[in-house]
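Every protein chain but one is kept in place in this view of the complex.
On to chain A.
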């Protein structure tokens, strides 16, 4: 019996959502009085991987094969299942990020393990293995009991704050057969220098109230001052004012930052569905009746074109 956590990485750097999964898995192991290991696939510096001990694992299995530098869900599933067998893992934890969404269900099916995705609580072991998850696009939670012997949990990003302990983990090379990838990666474009929206703790978002893409400097200046990532409402992405990956809401990305600042967004129910997990919501809207104010913690009723530059100045003054 043990817990195995899949931690994905980009160019040797383990993703923040994966660190959160490691910490979650380590806490599950504590609850079950067992040990937790992490598994990292693809090229990465072993000294850097040892620091994953910070989040509670004592061992990191590293499969450095270059063919694993690209994510192929089938090949990854095979390797993770082999590691789970070696470690006698009966709980497998994934980050519920883009890779986790591709791989966790495959691993669950392979191991015939019950799957809960988007977990926002540690398991309650009193009545089985009951994990709380987001449902109805953040409008409710469900407590789900995993009844199979092997269990797979994918942890909602930005839900558990990281608490590094300063400990290090032992890094072990894990050798196993690797099936050839059937999915070839032809190209990858990652916007560098910005925290990806799915991992961002501070988000500044703009809606149709900003009138046109030429006014986005307003949003960008505030985001820059805060070190925040930018987002937008659906009509803004649909109109091509902003790239599609910035679209948040029911049919876009669901995010849970510490701070979500909505500028010129009315707060339609489908928009709220993607952002209502945010810890603090600030709404800036010239219409006092905008529904978003009902979901907000702080609000300013006013013209964004006048208010936002002043907020940006005040943020700069703070630093």
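Keep this in mind: a contact is a pair of C-beta atoms (placed from the backbone, for glycine too) under 8 Å apart; a residue touches a chain by one contact, two chains touch by 3 or more; residues count from 1.
Here is the rule we go by: contacts and distances are computed from a predicted model.
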item	value
Chain excluded from display, named as in UniProt, from "Glycolate oxidase iron-sulfur subunit", "Electron transfer flavoprotein subunit beta", "Amino acid ABC transporter permease" or "SAM-dependent methyltransferase"	"Electron transfer flavoprotein subunit beta"
Residue in contact with the excluded chain [from A:196, A:209 or A:264]	A:196
Of A:30, A:148 or A:215, the residue in touch with the unshown chain	A:148
For chain A, the residues touching the chain missing from this view	10, 15, 17, 72-74, 77, 96-99, 101-110, 112-118, 127, 130, 133-148, 182-191, 194-199, 202, 226, 237, 244-245, 247, 250-252, 254, 258-259, 269-270, 273, 276, 279-280, 282-283, 293-303, 306-308, 310-311, 314-315, 317-318
